[in-house]
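Of the protein chains in this complex, one is absent; all others appear in place.
On to chain A.
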Amino acid sequence: MTESECVECGGTVTLHDDLEIGEIVDCETCGAELEVVDVSPPVLDRAPELEEDWGE
């Protein structure tokens, strides 16, 4: 387990070890969707918005 900071609320986000660039994680404090942009050390950014034409 490792930690990073939520860009939305500044809260601590706990992350799994098998973190993957491009992965989406949720901030448990504010509920924001965050994207993993780097893994060592982990860096989080706001996840891209869901767009109109997204989905299965």
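The working rule: a residue touches a chain if its C-beta (ideal position, glycine included) is under 8 Å from a C-beta of that chain, and two chains touch if they have at least 3 such contacts; residues count from 1.
To be clear about the criterion, contacts and distances are computed from a predicted model.
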Point to revise | Identity of the absent chain, which is to be given by its UniProt protein name, from "Lysine biosynthesis protein LysX", "Fe-S cluster assembly protein SufD", "Methylmalonyl Co-A mutase-associated GTPase MeaB" or "Nitrogen fixation protein NifU" | key: "Lysine biosynthesis protein LysX"
**Study point:** Hidden partner interface residues of chain A, rising order
**Key:** 18, 20-24, 35-36, 47-48, 51-56
